[in-house]
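Every protein chain but one is kept in place in this view of the complex.
First chain written, first letter: the chains are A, B and C, and each begins at residue 1.
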Amino acid sequence: MTDSPAPRTVTYTVRVEFGDCDPARIVWFPNFFRWIDAASRHFFVGCGVPPWHETERTIGVIGTPLVDTHAKFVKTASYGDTLNIHVHIAEWRDKSFVQRYRIERANEDGSVDAIMECDEVRIFAARREGSATGIRAVPIPESIRQACR
Amino acid sequence: MTDSPAPRTVTYTVRVEFGDCDPARIVWFPNFFRWIDAASRHFFVGCGVPPWHETERTIGVIGTPLVDTHAKFVKTASYGDTLNIHVHIAEWRDKSFVQRYRIERANEDGSVDAIMECDEVRIFAARREGSATGIRAVPIPESIRQACR
Amino acid sequence: MTDSPAPRTVTYTVRVEFGDCDPARIVWFPNFFRWIDAASRHFFVGCGVPPWHETERTIGVIGTPLVDTHAKFVKTASYGDTLNIHVHIAEWRDKSFVQRYRIERANEDGSVDAIMECDEVRIFAARREGSATGIRAVPIPESIRQACR
Partner (left out) sequence: MTDSPAPRTVTYTVRVEFGDCDPARIVWFPNFFRWIDAASRHFFVGCGVPPWHETERTIGVIGTPLVDTHAKFVKTASYGDTLNIHVHIAEWRDKSFVQRYRIERANEDGSVDAIMECDEVRIFAARREGSATGIRAVPIPESIRQACR
C-alpha cells in the first residue's frame, strides 16, 4: 500500500456569521451540517462533476443524500471565525461512499484549531418512477468515480 | 434491573415545510438537526426545567451543547409530512449525557414510518470566565437530573 | 362595498426555538421570513389547494415565488414564545396577488403583542421551457382563486 496515493482533498472555506450563532454566542450546531453539505458538493464540483440538475438530465443522478453521519465537536466556534473544511472520500462502496470532513479554524496568529470531525455515508440517488418525492440509490456512476480520483 | 422503569419520553411534533426541502424535493438533512435540537430542549421543558436564560442566572447553565452525534437516515420525508420526534435520555454520565431520538412519520392511513434515528452526547455548559464566547462543561446539575426522571 | 365579506384568514402557529435566536437572544429576523413562507403555503392548504408537486402535474404551477416584500418589526420575540401568524389575501391582480401577514405573540396572561407586519407581492409560477431553473409568472389559476374565497 505504500504507493497508494493520498486521496484527493478539496477545501471549502466558511466565514461564521452573527446569525449562525445562538444565544450561547457559539455556532448553532445544525449550521455545521449546512456547511458540511456545501463542502460535500464542492468536493464534486472541485473534481469537475457538473451540478445535479445537469447530472439529472444526463445520468439521472439528482444528488447525494445522506444515509448515516457521525460527528465529533471538538471546540466551539463563533462569528468572525474562518473555518476550513477539508473533504475527501475515505471509501468507495458498491452503492454508497464514505465522505470524511475535518473542520479547522484558521486563527489570526497562524495557528489552527480542530473544530469538528465528521464521517458520512452517502449514496448517489435517482428519482423513483411514478413518485414525486421518492428516491432510490444507484450504483456509483463510473464517470464520477473516475473524476474524483 | 428488572424493576427499572422505562425512561421518560417526550415527543416533539414537526410539520415539514416547502422551504425545508431541497431541489431533490426531500428534506434537506441539516433541517433534521434543527428539529432534533428543538426536541432536545423541549424534552427539558417537558420535564419542568426552565429556559436557559433563567438557568444561566440561577445555576450558571447556558445550554446543552453537542459533543458527538450519530444519525441514521432511514426514509426520506417531504413537505406536508408530520414528524414525531420521540426523545429520551439513554444514559447519564458524570459530565455528559446521551440523548436519543427516533423520528417517525405519522401517515394519513394511521401507519408509521421510521425516518431517522439519532444518538447524541451533550454536556451542560457554563460560560468560561473572562471569555465572551468560551464555554466549559459542568457536572450534571442534580436539580435537572431529578426533574428528568 | 359595504356587504363585501371579510377575506378568509388562516392562522399558522409557531413555537420560537433556542436556535431561532441569535447572540442578542432575540429571533434572528430571517427566521420570520421562514415562518411567513410556511404561513403563505398553509393559507393555500387551508383553502384546499393541493401541494405544489401536485399542482405542477395538474396545472403546471410549481409555487408562489415572492416579487416584493415589505415588513415592519414591532416588538422582538424570543425562544419560548408562541407566535400566531394571521394570513389573508389583500388583493388579487392579473398575474400577482398581495398576501398580508400579522404576527402576534400569545402571552401567558392572555394578552397579545404585535410582533411583525408584512405585505408581500407573489406570483404563481411555472417552469420556463428548456430551462432547469428558470420560472415564469402565469395568470392566477381560477380554480385556486375560487378556493381561496
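The rule is short, and it goes like this: a contact is a pair of C-beta atoms (placed from the backbone, for glycine too) under 8 Å apart; a residue touches a chain by one contact, two chains touch by 3 or more.
Note that the structure is predicted; figures quoted are calculated from it, not measured.
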item: Omitted chain's touching partners, listed by label; value: A, B, C
item: Options A:29, A:52, A:101 or A:124, residue touching the unrepresented chain; value: A:52
item: Touch list for chain A against the chain that is not drawn; value: 15, 17-19, 25, 34, 37-38, 41, 45, 51-53, 63, 78-80
item: In chain B, positions touching the absent partner; value: 18-19, 21-23, 25, 28, 30, 53-54, 57, 79, 132-133
item: Where the missing chain touches chain C, by residue; value: 22-26, 28-31, 33-34, 37, 52-53, 62-63, 65-73, 76, 78, 125, 132-135
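Everything below uses one rule, namely that only the chains that are shown with their structure count from here on.
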item: Chain A and chain B, separation of their C-alpha mean positions in angstrom; value: 23
item: Inter-chain centre distance, chain B versus chain C - centres from mean C-alpha coordinates, in Å; value: 28
item: Chain A-chain C separation of Cα centroids, rounded to whole Å; value: 32
item: Residues of chain C engaged with two or more neighbouring chains; value: 18-19, 25, 53, 79
